[in-house]
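Excluded from the complex is one protein chain; the other protein chains are retained at their positions.
So, chain A:
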Amino acid sequence: MAGNSEPLSPRAKLAVTAGRAAAAVSRAAGKGSGSVIGGKVALRFDPDLLARLARHLDVVLVSATNGKTTTTRLLAEALRAGGPVVSNALGANMPAGITSALAGGSDARFGVIEVDEKYLAGVARDVAPKAIALLNLSRDQLDRAAETRMLAEKWREGLAGSEAIIVANADDPLITWAASSSPTVVWVAAGQSWKDDAWSCPSCGGVLQRPGDDWFCGECGFRRPTPTWALSGDHVVDPYGVAWPIQLQLPGRANKSNAAVSAAVAAAFGIDPKVALERMYKVQAVAGRYDVVSFMQRDLRLLLAKNPAGWLETFSLIDGPPTPVILSVNARGADGTDTSWLWDVDYTRLAGHPILVIGDRKLDLAVRLEVAGLQFRVCADLDEAVRAAPPGRIEAIANYTAFQDLRRRVGN
């Protein structure tokens, strides 16, 4: 069990103090929360600070292409049943942000940490986590050229000797490849809607066969492991075959999947699925995602979708026609500067909805929608788009920086 039996060294304390000071300066200068700069300063004073801070905690890492922030939040709520939790809840998921978050929780028992995919192996080495939750891997930010399969390979190498319990999605072949070198894996049938990054066997390159929910490689025999936990419709089925209802306020299949994985992780810490799930029901919105805000006499639901897999899940949770849909896409640094991925998104799913298009790259979206044969209207900005919709619910779907722009405009 963790606790503060082993106090921080003077050097580590100095590093934490220096980091807090830098964060305060950054905040005072109006440059955000300061968590990243604070973490960077602290790590410069003490490069081993992350490892030292983690030593006092039962750490769980969460990584994936989609659902990291939400799952981190759900899991943090669940683990609070067992003691205080410290978490990088705002999504600062690289080492500096993680260090900063952990430095803020000296009384915590659990550390629930979202980790950027590229840093997972390194952070796992530094913090010796008790558990690691791996949800899904798919194409994202193409211009950075981090090959999805290579990422799975790096995870596989990095986690091979890990003492952590790996809680992994057995329905994602790349996640399965990444996790299956680890000694202790809890397999969760958490589902996978987007399959277009997993037609090639991650082991031998053969073509994967995917009958129904199953998958296997006909050439080398690599196949879906038998799960002990499963998402089944609106329930999560535990290893004893007990089906627990999932009644989240958060919408959509993907969040049920996130909750199922979170329940399996919580169980590894002795927290009953019923208790874990009921705590997750309290979560209404995560860093603005899924929030419904009142704006110009309309109710805007803010939905973040950063890549083809994310858009696919988002289309499955929005209200049906004639609910208007606002689409906003940017291609700034944090989004990836290549917009080609728009063509991997099946926008014909929006047929029947009034579609309003905004964002830096609205013209890319306009051509995409024209070729999909959809009716749409290009608007100058959010206000014009909202005015074009009747009072009532509007679904607003945006990629990363476009989502931040939306939040700023509506005061979220």
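Methods note: a residue touches a chain if its C-beta (ideal position, glycine included) is under 8 Å from a C-beta of that chain, and two chains touch if they have at least 3 such contacts; residues count from 1.
Rule of thumb we're sticking to: contacts and distances are computed from a predicted model.
Visitor: Any idea which of "YceI family protein", "Lipid II isoglutaminyl synthase (glutamine-hydrolyzing) subunit GatD", "Peptide/nickel transport system ATP-binding protein" or "ABC transporter permease" UniProt assigns to the chain that's been left out?
Guide: The correct option from "YceI family protein", "Lipid II isoglutaminyl synthase (glutamine-hydrolyzing) subunit GatD", "Peptide/nickel transport system ATP-binding protein" or "ABC transporter permease" is "Lipid II isoglutaminyl synthase (glutamine-hydrolyzing) subunit GatD", the UniProt name of the unshown chain.
Visitor: Just to verify: which one of A:Glu147, A:Glu163 or A:Asp214 makes contact with the chain not shown?
Guide: Answer from the full complex: A:Glu147 touches the omitted chain.
Visitor: In the complete assembly, which of A:Tyr119, A:Tyr281 or A:Trp343 touches the absent chain?
Guide: A:Trp343
Visitor: Residue-wise, where is chain A in contact with the chain that is not depicted?
Guide: Those residues of chain A that touch the unshown chain are 139, 142-143, 145, 147-150, 196, 199-200, 205, 207, 337-344, 363-364, 366-368, 370-373.
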